[in-house]
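Got a structure for you, written out below as structure tokens; questions coming shortly.
Note that one protein chain of the assembly has been removed; the remaining protein chains are unaltered in position.
Take a look at chain A:
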């Protein structure tokens, strides 16, 4: 295969990881919301923790974005 084509295919494949990270982040906020609707008084205390979880899940998706950017612009 042409190495340039392989590079672009690889960058596209790396972006799949971002979609999977989106599922993770959506899962966290969806569960936070369903928990918050069941017990609104406890919601505010868990707000920070929700964002920590979302940040950690999102971080892994961002690693795949970085892989894609490195393939496109650096490698």
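The rule is short, and it goes like this: a residue touches a chain if its C-beta (ideal position, glycine included) is under 8 Å from a C-beta of that chain, and two chains touch if they have at least 3 such contacts; residues count from 1.
We take it that contacts and distances are computed from a predicted model.
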Per UniProt, the name of the complex member that is left out, chosen from "ATP-binding cassette domain-containing protein", "ATP synthase subunit a", "Peptide/nickel transport system permease protein" or "NADH dehydrogenase": "ATP synthase subunit a"
From A:6, A:23, A:42 or A:66, residue that would touch the chain that is not displayed: A:66
Residue numbers in chain A that touch the chain omitted from display: 48, 51-52, 54-56, 58-59, 62-63, 65-66, 69, 73
